[in-house]
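Missing here: one protein chain of the complex. Every other protein chain is in place.
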Amino acid sequence: MALIINEEQQMLKTSAAEFLKEKAPVAALRKLRDEKNQQGYDQALWQQMAEMGWASLVIPEQYGGLDFGYVGLGQLLEEMGRTLTASPMVSTGLVGAHAILLAGNAAQKERLLPAIGAGELIVTLAIDERRQHHPAKTTMSAVKQGNEYVLNGKKVFVLDGQVANQLIVVARTAGKAGDEAGLTMFLVDAQAQGIEIGHQQMMDSRNAATISFENVKAAEVLGQVDQGFEVLTQVLDIACIGISAEMLGTMCEAFERTVKYLKERKQFGVPIGSFQALQHRAALMYGEIEICKSMVIKALQAIDQNNPDLSRMASMTKAKIGETIRLVTNEAIQMFGGIGMTDDEEIGFFMKRARVAQVTFGDYNYHLDRYARLLGF
Amino acid sequence: MALIINEEQQMLKTSAAEFLKEKAPVAALRKLRDEKNQQGYDQALWQQMAEMGWASLVIPEQYGGLDFGYVGLGQLLEEMGRTLTASPMVSTGLVGAHAILLAGNAAQKERLLPAIGAGELIVTLAIDERRQHHPAKTTMSAVKQGNEYVLNGKKVFVLDGQVANQLIVVARTAGKAGDEAGLTMFLVDAQAQGIEIGHQQMMDSRNAATISFENVKAAEVLGQVDQGFEVLTQVLDIACIGISAEMLGTMCEAFERTVKYLKERKQFGVPIGSFQALQHRAALMYGEIEICKSMVIKALQAIDQNNPDLSRMASMTKAKIGETIRLVTNEAIQMFGGIGMTDDEEIGFFMKRARVAQVTFGDYNYHLDRYARLLGF
Amino acid sequence: METITQQDLDVFRAETRAWLEANCPESIRQTPKSMEDVFWGGSNPHYKSEDQKRWFERMRDRGWTTPMWPKAYGGGGLSKQQNKVLLEEMTRLNCQTPLFSFGISMLGPALLKFGNEAQKKEHLTAISRGEVWWCQGYSEPGAGSDLAGLQTRAEDMGDHYLVSGQKVWTSYAENADMIFCLVRTNPDAKKHTGISFLLIDMQSEGVSTRPIRLISGKSVFCETFFDNVKVPKENLVGELNAGWSIAKYLLTHERSMIGGIGDVRKEKPLFQMAIDAVGLDNGKLDDPVLRADIARWMIDQEGLMWTIERTTDEAKAGQPIGAKSSFFKYYYTEQNKLKYELLMALNGTEAAIWGDTYDEGKLARDFCRTKGNSIEGGTSEIQLNIISKHILGLG
Partner (left out) sequence: METITQQDLDVFRAETRAWLEANCPESIRQTPKSMEDVFWGGSNPHYKSEDQKRWFERMRDRGWTTPMWPKAYGGGGLSKQQNKVLLEEMTRLNCQTPLFSFGISMLGPALLKFGNEAQKKEHLTAISRGEVWWCQGYSEPGAGSDLAGLQTRAEDMGDHYLVSGQKVWTSYAENADMIFCLVRTNPDAKKHTGISFLLIDMQSEGVSTRPIRLISGKSVFCETFFDNVKVPKENLVGELNAGWSIAKYLLTHERSMIGGIGDVRKEKPLFQMAIDAVGLDNGKLDDPVLRADIARWMIDQEGLMWTIERTTDEAKAGQPIGAKSSFFKYYYTEQNKLKYELLMALNGTEAAIWGDTYDEGKLARDFCRTKGNSIEGGTSEIQLNIISKHILGLG
């Protein structure tokens, strides 16, 4: 398959770029932040996105979706990365919807997917329990009591957890921390008795929650009991690739703004972009970004093609993108100089978003290790 | 203690520099190589060095030495590093002499140290058994038979092994590979029955040997049976610091030649040293070399002061010096360009010596790991 | 200067020790937690405590807020050796510095070298006595690394200068009584030769300030605007159009301070913080990549500290330091940035918390703040240029 996007995908990308530039530029994120918006995103905007089909882009037609494919979704995420648009696209459109799509039974899909697509339902994955992402190390307990399970434990860094309607909670029904077997996904109402949600503003001005579970009754299993790990892995692989596409947009925009600045800003009577040391550093970044672009489209195609190597591709993509966005946003601040350190200048927002995205669904070291593990070394 | 050398040490350094520049410049190493000299160094020159007391610089006066201290020895090694002088200074003057000094009994010291100091005896340590240095993983077996031990196994990368008179062989008298306990050092005559020495020319035009032992009878233990590891560690720490001093000289010389070349070589009508990208890379090297200089003198002083932290200092010094000499010699070739790739130009000799020195007594990764281990993380 | 015998010094040490023990309040014998906790002086002084006030006044009265300045200007008149003794004795008791100000650290040295008698008398005395809070006006939005490219103009109006323009990164300008500035007095001269060094009252008509919010949040930095501000002629320091040499003198001074000081706070070694965050697995940090990164950082950090030590020893032995301070500035700030990169990695998603206050998101905000280390006080690029030109002779 050629590593280029087709006309339909290009049209979506272009129209998304125009829409976002107008409706959700970086200034909109700044506004959400300065207003201390606890929702973390603009509800009306999300509604509009849903109406355009963004939340149901990869959902099959039978559940009201567009079945447009992942390469297309990637273009959307990339454009949202460029404008740093805050929305439940990642938490719900990418992760929540996928968990239901891949693990849910027919009834669950029919009940939930159309609502997600319509922008009416926020469903987010509650998986991390400590600072480092490591699904197999999940310890949250789910003990069977009659027809129900009782959940106890704590989840952290739950994206949009403060406004979610439904939580997909990964808990341990068997085995011990470190075992891949024995994990189960539960669909839990966010209002359920025993749930306490602590809202947290993150560095990127988006929101996440710390959620504690005290004897929370969960009746609804998503997928198979004890067998959740495999489908969870698929969900997370797709999540990694999706967020990589978003990060690609963020790094491209940050880089382009930096190159523009290098051309405009004068020091010692010449544009600073005429200094060879900065030129070479810019050229190195250009190269790394080219590599990232190839990885993202290759990985997006791999989802569409059910490539059996998806996990390895997801990990290498997330790792490489994570390191490159670190490089690019750090260099951006340095090259903008004092101006880049001020909150008035937007470039800092890119570095902050980069930092949060880097640790979402596993950081560089996690994915580097996983990549090697998958190859058997 | 001030981190500077005193007048006596400075005098030694200056006179050594003059002597080496005249008697053993890089051209002398080239000559040894082109003549396919199997000894690997100039015997007459080594004799002269011994007469000047270089081989007995840190040997106590009672064994005919000068007891001049390690900071002094470091100056000598640094100057030898600048000229890439091939000699048994490392194999015998640094390592062999130290093993005897630290582990030997009075009789052994009296018998061997004056002969080493006089340049008459080559004593080298046979320790590595595979590509990676790792003393505790020694497997060569020494089995007691009456008053003797019988050695079986193979040693590789024995410095100057092809011309050594005596070998200090590290063998296992108890325990298993990985155990620190159970190692013993033996003094073995290089001509002993069952020893087969395979000569190898190394990348740096110096020599090392692969030595196999088949039922070799060893009667003479150096130090305590089964308890060799501790004293061996001391010997190797001193060896690491000594060779780091030599490497410091090599990197300084390579760097200075590179900076000189940057000023002389013209491209596009200007010296290439006027290009900012090269300037910044040179400035970065300058800084790393400054750090290396401080580490070497600090570590040399630590030997003189019996600093209990010597192992950690040895490992950090060898690690940092190894990475920096890699950087500096790689950059040297790149900055010399095509000329640097030719054998006619001497800069390549520096890179080659750097590569061998880097892996001598443990490479970067080994010492980085050891450093962390010693700090307990 | 008269020579002081060792005996004299011993006597001085004994007296000083006794005086400090008697006069430094207990609550002052600890390292201040932040720059917010130190006493800055000024026309509207703000003391953290009665003890702080008492300590300041006692030290001020001995001239020990500026121990080496001449007594005639409110200083202590101490010799270099005596000052060293005083500092050692203060360190022994962990006494806080009684007065911290840019007047002491920056303007003072400039006035001592370049000021006329009247200026010394007036301003040094006020600085010693903590009566005036000074801030610094060098940087401008259009200038940046090209400091000499500044555009703020001071026009000679006969009996006064008329100043218009804008300064940026004027730390604490909101609190300051006075500002020392570089201004352009000859717009036709080559850029380094048309600059003068001027003292301006912040209360003058036409001066206004605006705080700067950084990517890390609230900061002490401000922008300072001059809109046709009248400045008396006697406020010119040094010769007209010769301000650049004063600026250079102070910049070198500043760079060696930034590079040399190290982190004053005592904190756990990085590997210990790593163990706390990630834990050990079979005796090794439970992330082998981070383990190597941290080992590398610690080795470089210790190497840097030893290099500062070695350079100090070499300087004592008479070897010139030259442009080495640029290397220290470069390496120290790059190391500090890297340290925060590692702390972020160690703390994973927890490190991404921002919260509503600085303390809630301290790590993330400190991290953001470190990005400025390689920009302020001369960018890393400028330092590399200096090393390359002045140490290596490339150019």
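For reference, chains read A, B and C in written order, and residue numbers begin at 1 within each chain.
By definition in this document, contacts are C-beta pairs under 8 Å (C-beta built on N, C-alpha and C of every residue); 3 or more make two chains touch, one makes a residue touch a chain.
The structure presented is a predicted model; accordingly, all values stated were derived computationally and were not measured.
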| item | value |
| --- | --- |
| Chains shown that the absent chain touches, full complex | A, B, C |
| Identified contact with the non-displayed chain, of B:Trp46, B:Phe157, B:Phe255 or B:Phe377 | B:Phe157 |
| Residue in contact with the excluded chain [from C:Val289, C:Met305 or C:Leu338] | C:Val289 |
| Contact residue for the chain not shown (choose from B:Gln132, B:Gln145 or B:Gln305) | B:Gln132 |
| Touching the absent chain when the full complex is considered, from A:Gln276, A:Asn307 or A:Asn330 | A:Gln276 |
| Subunit C residues that touch the omitted chain in the full complex | 288-289, 291-292 |
| For subunit B, residues in touch with the removed chain | 36, 128, 130-133, 156-157, 200-205, 208, 265-269, 275, 277-278, 326, 330, 333-334, 337-344, 348, 351-352, 355-356, 359-360, 363-365, 368-369 |
| Interface with the unshown chain - residue positions in subunit A | 2-4, 259, 262-263, 271, 273-274, 276, 278-280, 282-284, 286-287, 290-295, 297-298, 316, 319-320, 368-369, 371-373, 375-377 |
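In this text, only the chains that are shown with their structure count from here on.
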| item | value |
| --- | --- |
| Centre-most chain [mean C-alpha coordinates] | C |
| Rounded Å distance between subunit A and subunit C, as computed from the means of their C-alpha atoms | 42 |
| Distance between the centres, which are taken as Cα means, of subunit C and subunit B, whole angstrom | 45 |
| Contacts with two or more other chains, residues of subunit C listed in rising order | 381, 384 |
| Where subunit A touches two or more other chains, by residue | 275, 277 |
